[in-house]
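Only one protein chain is missing from this complex, and each of the others stays in its spot.
Chain nomenclature is as follows: A and B, assigned in order of appearance, with residue numbering initiated at 1 for each chain independently.
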Amino acid sequence: MEWETVIGLEIHAQLRTKSKIFSSASTAYGAEPNTQACAVDLGLPGVLPVVNAEAIRMAAKFGLATGSNVAKRSVFARKNYFYPDLPKGYQISQMDLPIVESGNIEIELEDGTKKTVGITRAHLEEDAGKSLHEDFHGLTGIDLNRAGTPLLEIVSEPDMRSAKEAVAYMKKIHSLVQYLDICDGNMAEGSFRCDANVSVRPKGQKEFGTRAELKNINSFRFVERAINIEVERQIDLIEDGGEVVQETRLYDADKNETRSMRSKEEANDYRYFPDPDLLPVILDDAYLEEVRATLPELPEARRQRFVTEFELSDYDAGILTSSRAMADYFEATVAATSSDAKTVANWIMGDLSSRLNKEDIDITQSPVSSAMLATLLNKIADKTISGKMAKDVFNGLWNNEGDVDGIIDKMGGGQITDDAAIEAMIDEVIANSPGQLEQYRSGKDKLFGYFVGQVMKASQGKANPALVNGMLKKKLNG
Amino acid sequence: MSLGPDDVKNIAHLARLNIDESDIESYAESLSSILDLVEQMNTVDTTDVLPMAHPMDVSQRLRADEVLEENQREHFQKIAPKTEDGLYLVPKVIE
Partner (left out) sequence: MYHQKTLAELAAMLEAGDVTSVELTQAFLDRIKQYDGELNSFITVTEAQALAHAKAADEKRAAGNAGPLTGIPIAHKDIFCTLDVKTTCGSKMLDNFDAPYNATVVEKLLAAGVVMLGKTNMDEFAMGSSNETSFYGPVKNPWNTNAVPGGSSGGSASCVAARLAPASTGTDTGGSIRQPASLCGITGLKPTYGRVSRYGMIAFASSLDQAGPMAHTAEDCAIMLNAMAGFDPRDSTSLDKAVPDYTADLNKPLAGLKIGLPREYFGEGLDAGVAGVVNTAIEQYRKMGAEIIDITLPNTHLAVPVYYVVAPAECSSNLSRFDGVRFGHRCDDPKDLEDMYKRSRGEGFGAEVKRRIMVGTYALSAGYYDAYYIKAQQLRRMISDDFSKAFEQVDVIMGPASPETAFNIGEKSDDPISMYLSDIYTIAVNLAGLPGISIPAGFSNNMPVGLQIIARHFDESRLLNVAHQYQQNTDWHKQSPDAFA
């Protein structure tokens, strides 16, 4: 039987506000445990939440950027359950009246085909703390610094039909929230996380199959693998006469398998009800227009502009605008260099990207800044160094060996472009190779390479190859 | 509406309350009598009445995004049942 996969994603994007969604404690990552958990975050008796204006604004931005309906009236609700990293015994979230509803986003697959994925809703909620399972004499340690960090939970329609589509969608949202500057997108720190609802059905069948929810998958690679392995599991199960049960499953990256989360097996009854400590959030048209006016240039528009303004191919422009940080890097480099945009693009998509990928770091953390790259490209443009030397200088920059000039000096100075110096070297080489000169002049053209090699050797590799070629040709041909 | 012992046990579990077996029956009785009192609500037709969650018809005030809180961990953890290295300790959480 032929099977069809149905996937919907729930993405949790931490909003990059300075303070928490319901308290004035800092959201900064990496502080000592519980030093950023204030009375409100700890759920001390008597404390009350007050909504952070910036969290509302960021959610509205997302809504407007995805053509969604940003609710004029949204309501915070309590989701009740007991868990040690949930201090109040309930999470403040949104249920019936979320701030963002019914939008969509266009994704592009590797083969270039495009597809629209529906966004059911995006609602605001507070993050929980963290449970640390290291050894505390068999106990668990609770750190509530993260408790109360604002999250935007973005729920898609079950519109995706393959793991690749799911990844493309996730990447698109990841790029968008960074463009909007509402989430730092840092997956390693958990700022951008994803749950996937996965089911299969016989091709052609209308009804959805029973779905499993894969929890907390925090890399693009794992999303693809987790979905594929879960789809395989479900198909095998059904083909063996079994039935998929609706449950939460955890993806184990080491074993590349999903397994049931037994502790959460018990049917949850979250007893949602409107939070009586909070009032409805009312947004008017003027507010929404004001937010709309602050929307940055979005990926699609920027891509078009890159094609026209920098004469890049649609493909290159697509790659460069896939993240706001990369597009910003590109534009900053172009602005600071005399090199042409295409060269800049090649360097960013080539050497820089491969290095970033290899070491798994984000372009914003690149040791080679856009200013450094611009200076480096200027040195090629003014022929101080050759393209080949530039790669060595780039490596030097990457390894923090100094600035561009310093590294070139350390490498024994720049390229020799002085005609007289090159001519002197050529004369010497010719004088020392009478036999080869004779053979060359008698038609053995291949020996040209020999002469180039000798000159480059004499210059310790620094002579400008183009100059050497030109002048040598003239001399040899007498 | 009448609740039996099993209902009481389910509710007590949902609310994470330990109830002595010997008290279950009396809770079943008192909860049932409260629900009977509440039943009176059904004598009134409320079709099209907008539910009222707050006594005042006002909207949420929004707070400026500023960090105003300072670390008070020592102060807050002085009253905690069990802490170590700045963490609150609880029985092992099994994922």
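Simple rule for what comes next: a contact is a pair of C-beta atoms (placed from the backbone, for glycine too) under 8 Å apart; a residue touches a chain by one contact, two chains touch by 3 or more.
Just so we're clear, the structure is a prediction, and the values are computed from it rather than from any experiment.
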Touch assignment to the omitted chain, from A:A28, A:L44 or A:A253, lands on A:L44
Considering the entire assembly, which residues of subunit B contact the chain that has been omitted?
3, 7-8, 11-19, 23, 27, 30-31, 33-35, 37-42, 44, 46, 49-56, 58, 60-61, 63, 72, 75-76, 78-82, 88, 90-94
Touching the hidden chain in the full complex, which residues of subunit A are there? Just list them.
39, 42-51, 78, 80, 82, 84, 87-90, 142, 269, 271-273, 276-279
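Operating definition for what follows: only the chains that are shown with their structure count from here on.
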At what distance in angstrom does the C-alpha mean of subunit B lie from that of subunit A?
40
Subunit A residues touching subunit B in their complex are 17-19, 23-26, 32-39, 42, 44, 50-56, 75-76, 82-84, 131-133, 136, 138-144, 250, 261-263, 269, 271, 274, 276, 278-282
Subunit A touches which residues of subunit B in the complex?
14, 16, 53-54, 58-69, 71-73, 76-77, 82, 84-95
